[in-house]
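With one protein chain held back, the other chains of the complex are shown just where they sit.
All chains are identified by letter, namely A and B, in their written order; residue positions are counted from 1 within each chain.
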Amino acid sequence: MEENRYALQMQDITVEFPGVIANDHVSIDCKKGEVLGLLGENGAGKTTLMNVLYGLRPPTSGKIFLDGKEVQISSPYEAIENGIGMVHQHFKLVDTLSVIENVVLGIKEKKQKLDLEPAKKRLKELCEEYQLYVDPDEIVWRLPVGKQQWVEILKALYRDCKVLILDEPTAVLTPSESDHLCQAIRQIIKKGCSVIFISHKLREVMDITDRITVIRDGKMIGTIKTSDANQLILAEMMVGRPISIDRKPRSLYPQSEPVLEMHNVNAVDERGIPALRNFSLTVNSGEIVGVAGVDGNGQRELAECIAGLRKITSGSISIKGKPVTGVIADPSFLGFIPEDRQKTGLVLDFSIADNMIIKDYHEKPFAQKHMLQYKTIKKHAREMIRKYHIKTPSEDVKVRNLSGGNQQKVVIARELDPEPVLDIASHPTRGLDLGAVANVHETLLKERNRGAAVLFISAELQEIMALSDRIIVLFNGEIMGELDGESADQNVIGQMMLGQRAEVKE
Amino acid sequence: MFSIIVDWLQAALRWAAPLIVVSFGEVFAERSGVINMGIEGIMLFGALVGVAASYYLDSLLLAVLLTILVGAVLGLAVAYLTVSRRANQVVTGLMINMVSLGATDMIFAMMSETRQNRATTFPTIFPASMHDIPVIGPLFFSQPVSTWIAFILPFIAAYILYKTRWGLNVRAVGDNPKASATAGLSVIGIKYQTVILSGIFACLGGCVLSLAEVGYFSAGGMAAGRGFIVMAACVVGGWDPVRTALICLIFGAADSAQLRIQTVSSTIPYQFLQMLPYVVTIVALTIMVKHSLVPKTWGAAYDPKDV
Partner (left out) sequence: MNASGKSKTIRLPLLGDMAVSFGRTLLGILMGLVASGILIAISGANPFTAYGALLRGALGSRYAISNVLVRASPLLLGGIGVALGIKSGLWNIGMEGYMYLGAIGASVVGVFDLGLPSFIHIPLCFLFAMAFAAVWGAIPGYLKAYRGVNEVTCTIMLSYVAIYLTNWVVSAFPPIAEIGAFYPMSKKFADSALLPILMRGSSLHAGPFIGVLLCLIFYFILNYTPFGYQTKLLGSNPHAAHYAGVDARKQMVKIMVLGAIIGGFSGAIEVMGLNRRVYMDFVTNVGYESVAVALLAGGNPIGVIASALFFAALKAGGATMSIETGVSSSMNSIIIALCMLFVIGVGVADGRRQQKIVDNSKDDESESKELETAKGEV
């Protein structure tokens, strides 16, 4: 049975959204006991393809074969029945439920009574087998992110999946957790299970996979054996041209003086758990301070505290000597690019023009004598559209209808155009394509050279190292160490991201 | 004085019964993320259908069955609008209430016999001789069967919610519908089930309201905001069936207190006593709201296409 070597084949999958072809005749296949890498930039269509496989999105056309048999998958339930397990990029866990409740959720059984003991026993066996340990009775939201990842994987394994899809599994993991994951993956394929490993990080794809399929702009570029590939070839396949995020050249800013000063700041997150612990930091004018760290180690709270959106429990924060007491809505003082532009940074149902005045709608020249001056507002918007190359037919277009990159440009134009003394850029390139990323990098560097103090928060080590004058590493709300941008070593940062202090080393 | 207190407590249990019955369904609906605000109106239908069926068909069993049927239909309507059409839950509920208010009044106007004649009410289960036992006699044994059932319901609800697969599904759907969908659950299906359940029990609650003791329907909004009080009880009770029922009991006590105090004291105008249950509700909400763990997608529409 020649065909049955393949656990999974997807043939000629096409997915069309209104106006966009997300997948254009993409074909992939995955042998039994193999790790297939699915490589592509953000927005290349990897996740869409996997959502098709998992029954979350119906394909416009195309066929799916499992174990040589054609199958129709129109819901996650059918996918699970067919032995497909998926660990989503954004976790699909009900975080108010316990681990074991999440694991058994959705499994159909005749008995309506919920008896968790056998399930716990089985889960513990799986934990042992794959060396992924979690406490079955813990409530999910109390678990650190890495552990939640284990829960997701165990959930799929518990359902006896034949094909396990891991969508960007390392995005939330520390380097050592990533290694741990790799070991688990090896254990999984030993059992005859196939793994599809989605990523845009070349190195880890090289490390773990047997073969790699590259997708670009929704089209399949090719599949090669990992042993035949190297990072350079893959990178070219991925973006269609050679890329590198090189360290940007820069000169020392002459009149450097402290702008942001934080002393022993403590703050808690929504759940009342300490998010920042005795945090002290100074950012000077004309420098970019990069904040590295795995997501969820206090980055969001840090940005929110500085912007006055979150109350600090103790310590002090001041900008240019002025203490931060409430929300800073003065655009000439603080420019804040929030991490979630759609939720926080923009009002999707407002026009571009309206979004441009979100912070100073009550100030001159946009408001005079208690009236909004729409002439001025629109003129200002047109100017911003031109200056920041926002692609839109007019300033009256709702921001909802813009692409991610153009939405980000709206935020950047509004926040940085008034030339604030302090910029906070929180994951400003998340979800953007390479062109837009370069654009954002350039803007931030320009801000630095203008003399602004820039606090640059990102989970992508590459861009932190490319842009920052100084790098601090955040772990569990504390600074693990501070490095010079020019001489920082990726491995050192990686260890700090794990919680090892600079002093401990050496 | 002592007998007044016993009397009051007896009435408190009786007045709380319909609230508790309604809360049985509403807790599930809200746990799955849908606030069924139509329960106020659905209660009216239950009260009317109960009286009508009991009087014209002369069968309490048929009355209950018909009530369940009507409740299911109304629940289905709410589910269709809020779940399938993703209409705003507040709006849907208010309009269902408005239709129900008008429709029950209209239908009631056509059945003039039930104005004069009392419909058969729910019987008591214990022999009349036991009703005279001091304190516990009037308090428990003289209660109609509906009260007894009402006070068993919360424990059944708690069992279903925490100890069955379906209960787990309901809790999961309300907190994270997307995750539930990817785990293979039919989110829409579960929401339909809970909302229809809330319709059925709201209707039954209405039936208890009219058939536990009075045996009459009265026009102009007999439920008098009790549906909204149940919604408040769910919030205050943290969407836990037993705790919600306890809160309902407190509201029931406030409701019956006004009648008792009126008989004792005439210095306080009765209108102020009538305000009591509503004021107690607001105060309870104010004190307790911070301690409630809200189902994460409480009141939000769920679009299955949002992956």
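Assorted remarks:
One rule holds for everything that comes next: contacts are C-beta pairs under 8 Å (C-beta built on N, C-alpha and C of every residue); 3 or more make two chains touch, one makes a residue touch a chain.
Just so it is clear, the model here is predicted, and its values are computed rather than measured.
Only one of A:101, A:168 or A:433 touches the chain withheld from this view, namely A:433.
Residue in contact with the omitted chain (choice from A:254, A:321 or A:393): A:393.
Within the full complex, the residue among B:6, B:57, B:76 or B:99 touching the omitted chain is B:99.
For subunit A, the residues touching the chain absent from view are 17-20, 22, 41-43, 217, 307, 309, 326-329, 336, 338, 342-350, 354, 357-359, 361-362, 367, 370-372, 374, 391-394, 396-398, 400-407, 431-433, 435-436. The omitted chain makes contact with subunit B at the following residues, 37, 77, 80-81, 84-88, 90-92, 94-99, 101-103, 105-106, 109-110, 220, 224-225, 228-229, 231-232, 235, 269, 271-272, 274-275, 278-279, 281-282, 285-286, 289-290, 303, 306.
Simple rule for what comes next: only the chains that are shown with their structure count from here on.
For subunit A in complex with subunit B, the residues that touch the partner chain are 51, 54, 56-57, 75-77, 79-81, 86, 88, 91-97, 101-102, 104-109, 111-114, 155. Of all residues in subunit B, those touching subunit A in their complex are 162-169, 171-172, 175-176, 178-186, 293, 296, 307.
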